[in-house]
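Just passing along the structure, written as structure tokens.
The complex appears here minus one protein chain, its other protein chains still in place.
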Amino acid sequence: MNVFNLLFFAIAALIAASTVLAVTRRNLVHAVIYLIFGFFGSAFLFYLFGAPFLAALMVIVYAGAIMILFLFIIMMLRVEAPEERLFPPRQLLPAVVFAAAYVVIGAFLLVQDPSSAAPLPEARTEPSAFGRYVFTKSWLAVEIASLLLLVAMVGALLIGKRPVKEGEE
Amino acid sequence: MAVPFGYVLALAGIVALLGICCAVARRNLIMILLGVEVMLNGAAIAFTGAALRWQQLEGQAFVLFIIAVAAAEVSLGLALIVYLYHRTGSLDPQDYRVLK
Partner (left out) sequence: MTAAAATDATLIAALLATKLPFVAFAVILVLTRGRPRLSAGLSLAAVTVSLGGAAFLLVRHWGLGRPIEYAAQWVAGGDVSVRVGILLDPLSLIMLAIVATICFLVQVYSLGYMAGDPGFSRYYAFMSLFAWAMTNLTLAATLLQLYIFWELVGLASYLLIGFWYEKFSASEAGKKAFVMTRCGDVAFFLGLLLILVHLGNLDIRELNGPAAGRMSPAVVTAGALLIFGGIVGKSAQFPLLTWLPDAMEGPTPVSALLHSATMVAAGVYLFARLFPFFALSPTALGVCLAVGTVSMLTASTMAMVSRDIKQVWAYSTISQLGLMIMGLAAGGYAAGVFHLTTHAAFKALLFLCSGVFIHAFHSNDMFVIGRQGGRRLRVPAACLVIAAAALSGIWPFSGFFSKELVLGALADLPNPLWVAAGLLGAFLTTYYTFRLIFILLFPAQKGPEKIHSQGAGHNHHGGYAAMAWPLVVLAAVTVVLGFGEHAIVQFLSRPFGPVPAAAHHGWLPYAALGLGAAAVWLAWFEFGRRGAAQIGFVERVAPLHALFSERWYIDRAYRWLLDHVVYRVLSRMCAGSDRKVIDGAVDGLGQATASAGGIMSILHTGMVQYRLIVVFVAIVGLAIYFFVWEHHGR
């Protein structure tokens, strides 16, 4: 039993618990907050796995921007009326069936796969090395991602434009 | 790290499953989008674990792009949700069965 082992299980528990809570909250704001906890847990996990830069990115971008955006929208839309039934059975049933199948198959696959027993080595990526890698090996993906962000911004601007009352755009 | 790789994948799978259940079984459009975020989180965990297991930076680079894509898609998705809400006044996916 290792420190890292314990750390991993603790973080895994944190992530799992907060995600479960996030999924099952009626109040949307609560759900988002719990999910932020979950993302914090992911950040810890990334740091544990030797990707400190990614951990920072998770906190800054994911938990800090995306979830905040969620909060903005939730509060703007003033979604107060809770759903009368959180998990309606006609949707819950397929989800449960699917989940059961998923769990069974996933467990089977994991147990079968020989590489799943391989221990994870220790490692750590310096942010500079990571940056160099990204901008040399996958620079095209970076460009495309930036283009994607541009498109998203333009799209969001267009869609979010008022007025909506006079019918179509 | 004495954790076998399978544990990491199991965690990623559980998180992804939770995301799927959230997207499928909740009656709120925003929760669907939240479920997508959770799924992406699970994918990111899997990729990072894989990068560590195989000692390739490829996995981590991909997580970078996951985050970028998540940002783009959330912004657009929420913009659409706002638009729909202003159009129909409802966030219930049951009310959006025009294509039935």
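Note that the chains are named A and B in the order they appear, and that numbering of residues resets to 1 at the start of each chain.
The rule is simple: a contact is a pair of C-beta atoms (placed from the backbone, for glycine too) under 8 Å apart; a residue touches a chain by one contact, two chains touch by 3 or more.
All figures in this text were calculated on a predicted structure; none of them were measured in a lab.
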item	value
Which of A:I105, A:A123 or A:L157 contacts the chain that the document leaves out	A:I105
Selected residue (touches chain absent from view) among B:V8, B:A23 or B:L91	B:A23
Positions on subunit B contacted by the hidden chain, ascending	20, 23-25, 32, 93-94, 96-100
Where the missing chain touches subunit A, by residue	91, 94-95, 98, 101-102, 105, 109, 112-113
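By definition in this document, only the chains that are shown with their structure count from here on.
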item	value
Centroid spacing, where centroids are CA-atom means, of subunit A and subunit B in whole angstrom	5
Partner subunit A, residues of subunit B touching it in the complex	1-11, 13-15, 17-22, 24-28, 30-31, 33-35, 37-38, 41, 44-45, 48-49, 51-53, 55, 57-58, 60-61, 63-65, 67-76, 78-83, 85-87, 91-92
Residue ranges of subunit A touching subunit B (in the complex, touch as defined)	1-2, 4-5, 8, 12, 15-16, 19-20, 22-23, 28, 31-32, 35, 38-39, 42, 45-46, 48-51, 53-54, 57-58, 61-62, 65-67, 69-70, 73-74, 76-77, 79, 83, 85-88, 91-92, 94-95, 98-99, 102-103, 106-107, 110-111, 113, 115-123, 125, 129-130, 133-134, 137-138, 141, 145, 148-149, 151-153, 155-156, 159-160, 164
